[in-house]
Every structure is written in C-alpha cells, then in structure tokens.
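The complex appears here minus one protein chain, its other protein chains still in place.
And then chain A:
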Amino acid sequence: MAISPLEPARAAPGSTTGPILQMDKSTVRFGEVVANDRVSFDLAPGEIHALLGENGAGKTTLMRVLAGLIQPDEGQVFVRGEARSFESVADSVAAGIGMVHQHFMLVPTLTVAENVSLGLRSAGRLFPNTARVGRELRALADKHGLSLDPSARVSDLSIGQQQRVEIVKALYRGATILILDEPTAVLTPGETDSLLAMLRSLTEQGTSVVFISHKLREIRAVADRVTVLRHGQTVGTWALDSVADAELTSAMIGRDAAPTVSSRLAPTTSVAPVPRLAVERVGARDRRGHAVLDSVSLSVAPGEILGIAGVDGNGQTELAEILSGVRRPSAGEVRLDGANITAATVAERIGHGLAHVPEDRQRTGLILDLSIAENLAMETVGTAMFSRRGSLNRAAVRAHAEDIISRFDIRCSGPDQRVRDLSGGNQQKVLIARAVSRAPSALVVSQPTRGVDLGAVENIHRQILDLAAQGCAVILISTELDEILALSDRIAVLYSGTIISTYDRATVDLGTLGMNMTGQSV
C-alpha cells in the first residue's frame, strides 16, 4: 500500500494531554458474524474525528459499544486514559459521552425543555422543573452561540433544529464527547453547512466529536483526522490535510480485494431495439416532500446485468419499489418490453414476467411465520400452478417446494419448516429461488447477499448469472461494490437520487467509481 496510516498513540493513564477517548482492539461478535474485529481508534481533546466506511463496515456497532448499548467481547475503551466498561447507556453518559442518533429520540408533542427533562433525575422526578431546565438550556446554547428556544414544541421545529436539540440535550447532560451517527443524512444542504459550522465552534469550546459519515466532502470540510473501517476492521487513521481523496476511497472500498470476474460470455453487443426493462425520468418524494429520486433514466437489455452501485439511502429502496410496483413514481414512466407499466400493480407485473427480490428479506421479502413451501408459492398462488378455481392445491405447493429445495440447495428440515427457523443465508435462498424459479424475463434484485455466509453468496451469484445467461434482463441493486463488479455488465452509480455516472464493466476504474459513490463526479 502506498498510503501510510498514522499509528494510534496510547495515552498514559491519568494523562491530560493524551486522547480523551480511545478504543483498543474492540471486538464484537453476533453469532458467527464478526461485526467489529480488533477496532482501534483514538480521539484527541477538541478534535473532530471522522469514521468512514461502507454500509456494514462496522461503524454502527462501534458506536453502540460507545453508547453502552452492547458490550465488546474483547478489547477496551479508555476515557481520559482510564479503562471503562459501559454496562448501560447511563454508564456511557456518566463518562461524558453524548450520542446523537440518526433518528432523533424526541417526543414531538413536548417542548424542547420537556424533552431534555425526560428521564433526567436532576430535573426532578415526578414533576420536572422544566422552567429551570429551560433557563439553563438557553444559557448553555448562548454560551455555544447556538440559537435555541426551549419552550418551542419539537413538532414545530425543522429537522435541522431538532438535531440541534439533540446536540444541546447531550451537552446539557454533561457530554464532552459527542458522537454523531451520519448526522447529515437527514439534512438539506443548507442545514448541513450550519451543522458543520456548529461542530467546529463546539470543538473550539473544548468538546470532542466523533463524526460518522460516508460523505467525503463533509468529512473533508469538518474533520481533523479520519479512521477508515472496512469489513469490521480498522484500515487506518489519517490526518485529513495529508491524505488524498483517492487514497481514502480506495481504503474504504478495498482496492486489493480484486473482484472475481464472471466467467460467462459477455452479452450480445448488438443492443436490442427495445430494452426489456426501463425507467424514464422517474422521480420519487419522501413523506416530507423532498425528492429522493430525481429524473432517473435506466434501461437493461435481455441477458444484461445492470448494476446500481451506491451507498445506502441514496434512492435505491425507492427505485426498487418503483420497478416492482410497490410505489408509484411522482414523475416518469416504467416500461417493460416497451409497454408502459407505470400504473400496473405488483401482481400484474409478476404476471408479465417481472420478478423482484426485495432488499430486506425479513421485513419486506418473506413471511417468517409461514413455511418454506407457502413462501415459495406466495406470489403465484392464484395461478393454475397451485390452485384450481380458488381452491388451494397444498400437495402442489409442497411438491414445488421439494423441487426448489433440492435445486437451490436450501438447507432445511423440509418444505413445512418455518422460514423463521432458517439461517439468514437459507432464508435469502428461498427469496431468490422464488423469483428465479419462475424463469422471469426481467429481474430486479436488491441487496441479494446482505448478511449471508460466503457459501450462500456464491450460490446466489450463480443463480443470477445463470438467469441472465438464459436471457433475463437483470437490475442488480447493491451497496457491495465487489458484488456489483463481479456480476454486472454495466454499472450505474446512484447518488443522492440521481444517476451520476454509468460505466461499462470492462472499462470501469475502481477509484473513480468509489469517488462517484461519495458524491464526487470526476
């Protein structure tokens, strides 16, 4: 590696000049999954230290350790040079750590002062003295140069103001170390700028900040140092004024992890006159009315796999929902074999040969309390395959499942086993098999291997490649860049609701791709 990360400095116990917070080889396991593998980093007083990493790199686990929500299996946390173990959130708060979650923990119908008083013993147990809390909050906000009205009702505040309430709440509870989990994900660009300015002014007053993000531009704008996490491990720590963006991106996505190039034939270069599946200038809005997809146009030909790369939360979910028919776009059209299917229901699309693998197998994909057989039949239960004039043919449902279980190598006790009792990998195989076994003409597949073991990954990739080889048009949405590179013929990068670049698999440059994923067009 051409890049040379800094060695983390170990503080002497009781030292006042060493790091205020230090994590030393913290390891967290969930069953067989190692979410954090000997993660180390340190935070200097008055520093803004950024944590950078892809989804699933272990940032959230690290944060939950610091918040006292989970205990590490190995490793230690030092606060001001003293080893501390956080058995609960209260321990973490007592150590001066304040957490600002991505989703705010505020009661909308209460005022700012009332929210801050909640669960705060010093405010009074049964009848909190919110007037006093309000005065103190105002004084605290003034001291840090923040504008804040303690008597305002939270539901009347903008998202940016609510975030400020969370920050002041943490400070009021004595936090000297603030940990912000992707704080800008919910903010408008203007709100983001004022948050970054606020963080800088807080550190001038002596607060230290851990800033979790995958947006390089913001990290660059606000942080002093950055620690990169990948696959649960710390790749390294750099001072931001001595490292180039390209180095950080390659550390984040792991350049050395060479993707396994698919052995299949490239699709016919003569592109079909009508793409199999296409979206034209589709848009989508979230509940607040903000655009989450803006004028996205994509098309995929028979036999082609189009990979949609990007960091989670950039419009992937909405795009998949629009393609599958669960969500109506606010603008634009969806076309299947040239026909406009924008208004077609999910069932109609399935009838026309479109298959869909939702991103979250346990929430949107499978019905965990039904059997494997029932889940496999779910989408087509009304067809002649499984029923006659509305009468369910349970024997056919079972026989179909027996066949799928052996063909797709689903490890289970039989077709009647509840899906809830399967491992994650086998649950995912059920979901993939349901779509693939129909021999669809087009497939939209989201996060096909999230949280599954390596053996299942290989099996699932094989299914997708085989399906494309048979002429199915595939849109593969994944936050795993390796997966996108291993399977796709073409790659489009989705960032902030727009396609910011499209590449051919043969000519794509990994560094550029990584920069695009963090919002930089080259």
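Simple rule for what comes next: contacts are C-beta pairs under 8 Å (C-beta built on N, C-alpha and C of every residue); 3 or more make two chains touch, one makes a residue touch a chain; residues count from 1.
The definition used in the following text is that contacts and distances are computed from a predicted model.
Looking at the choices "Methionine biosynthesis protein MetW", "RsbT antagonist protein RsbS", "Nucleoside ABC transporter membrane protein" or "NADH-quinone oxidoreductase subunit N", the name in the UniProt record of the chain not drawn here is "Nucleoside ABC transporter membrane protein". From the options A:S330, A:Q362, A:Q417 or A:S496, the residue with contact to the chain not on display is A:Q362.
Screening A:A35, A:V292 or A:I484 against the full complex identifies A:A35 as the residue touching the chain left out. Seen across the whole complex, the unshown chain contacts chain A at 30-31, 35, 56, 58, 60-61, 324-326, 345-347, 349-350, 356, 358, 362-370, 374, 378-379, 381-382, 386-387, 390-392, 394, 420, 424, 451.
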